[in-house]
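Missing here: one protein chain of the complex. Every other protein chain is in place.
Take a look at chain A:
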Amino acid sequence: MPSEVVRGKRAALFFAAVAIVLGLPLWWKTTETYRASLPYSQISGLNALQLRLMVPVTVVFTRESVPLDDQEKLPFTVVHEREIPLKYKMKIKCRFQKAYRRALDYEEEALSSGSAQEAEAMLDEPQEQAEGSLTVYVISEHSSLLPQDMMSYIGPKRTAVVRGIMHREAFNIIGRRIIQVAQAMSLTEDVLAAALADHLPEDKWSAEKRRPLKSSLGYEITFSLLNPDPKSHDVHWDIEGAVRRYVQPFLNALSAAGNFSVDSQILYYAMLGVNPRFDSASSSYYLDMHNLPHVINPVESRLGSSAASLYPVLNFLLYVPELAHSPLYIQDKDGAPVATNAFHSPRWGGIMVYNVDSKAYNASALPVRVEVDMVRVMEVFLAQLRLLFGIAQPQVPPKCLLSGPKSEGLTTWELDRLLWARSVENLATATTTLTSLAQLLGKISNIVIKDNVASEVYRAVAAIQKSAEELASGHLASAFVASQEAVTSSECAFFDPSLLHLLYFPDDQKFAIYIPLFLPMAVPILLSLVKIFLETRKSWKKPEKTD
């Protein structure tokens, strides 16, 4: 073979070798996007997470509550576990761990006092019980601590009282009563269903489930006084004092659920968007229930709530109607005036109409000085605040005496219920966010995944697992904090500005870009390789023939 041809063949082979061995990997490496590694398997494992919500209950038996031979068996622990039947991919089990023990001397003394409130005052321990835990005292069947027909009592702190029974099956019967009381104070199916309302496929139309605010790190509460007629009414309200006396204790009780900030303002010449109608029978003005939805919008632009903060805002408006439309009442569906003269809108806030006492007009000339009765106003606003937060009425068992909330307006076990619901909601939200993020990043292969996004994802996964562990061991406070951290990290990762997939490359566009670059180079190489291959095959065949 002539040497030029051999040299030519070797050159072609070298070209091909360089192109394939060096060029192809170099091109592949330089056009790949940086994707930090993510724990995809852990994220898919989160969907099958089993949540076990444990409520530690301490059951204290007084001397005459159960038969003697049962008393000998104390102390021991009973566990009652139940799966919550919800159509949700995470299985949720509710576990009541009851530690039975005998009463100590001071407890016996307290429980033999005259009324439940006195007993509670004496039993008030110096340190607060941990969030999520309950204590149930079992008193004798004929004790006079509770009224005769009441079988149980639920107190404002995490304590309850249940009547015992002198019976062979005492522990079983009392155990069932205790479970009923404990469920009312902590976890029932509807509490969890409301928390997971967005993730369940069932009806979304129920008002109960639409009303509460979603879980958030903080909330902003704004109190506004609307005075449309300053020429007639010179309205004064001691909002600072009222916030200090009534609202701040309530928010302090709720402080475990988030940061709260409160502000207030007075708006003059702010009208409602609707003209009230005159009712000659009572010579007053009224707002029909159908008109109420249109009241909020004209006022909202003046409230300035959106400029306040990035947290969700709850507005509470106090409207003092103008002289021409006084007194103003709100009518419900049946035409009867509403006792509170107030209404609220889910996830927005509440409005209360404050009518000036007609006697004030006789005395002096206009403008009349109006001192707002802050107690009446705050009673309504705090009730609305409870509803808007989703602090629902518990399902009390029959013949149970429910003590009202303390002066703060919130019992500690209601806070616990809120924290349980919020923890579950946070875990569900964080899991969904991480799952959809993993799906998105898996589907679109040219999104860059930076290191900070990856670290947020890892942190979120770790926080979810920690929260689930804490829930299973009954530490509600740390579980809630971990669940909030999980939500924050997962949202941070999901909404990172760098994750924008802007370039949509259909296949024909990809070919259109690469073909003009690679085809002119590839065609000669391929053709010469083919030619070399055919010639070598011919040279292999020839020696056989000449033999």
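Here is the rule we go by: a residue touches a chain if its C-beta (ideal position, glycine included) is under 8 Å from a C-beta of that chain, and two chains touch if they have at least 3 such contacts; residues count from 1.
To be clear about the criterion, contacts and distances are computed from a predicted model.
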The complex's invisible chain, by UniProt name, from "GPI-anchor transamidase", "NAD(P)H-hydrate epimerase", "Mitotic spindle assembly checkpoint protein MAD1" or "Large ribosomal subunit protein bL17m": "GPI-anchor transamidase"
Omitted-chain contact residue, chosen from A:83, A:169, A:332 or A:535: A:332
Sole contact to the chain not displayed, among A:223, A:260 or A:494: A:494
Contact with the hidden chain (one of A:3, A:148 or A:301): A:301
Residue in contact with the excluded chain [from A:219, A:343 or A:480]: A:343
Residue among A:179, A:356 or A:380 touching the omitted chain: A:380
Chain A residues touching the omitted chain (full complex): 198, 204-205, 207, 210-211, 214, 238, 241, 245-246, 289-290, 292-294, 296-297, 300-301, 306-307, 310, 330, 332, 338-340, 342-348, 350, 352, 375, 378-380, 382-384, 386-387, 404-405, 407, 409, 432-433, 436, 439-440, 494-502, 504
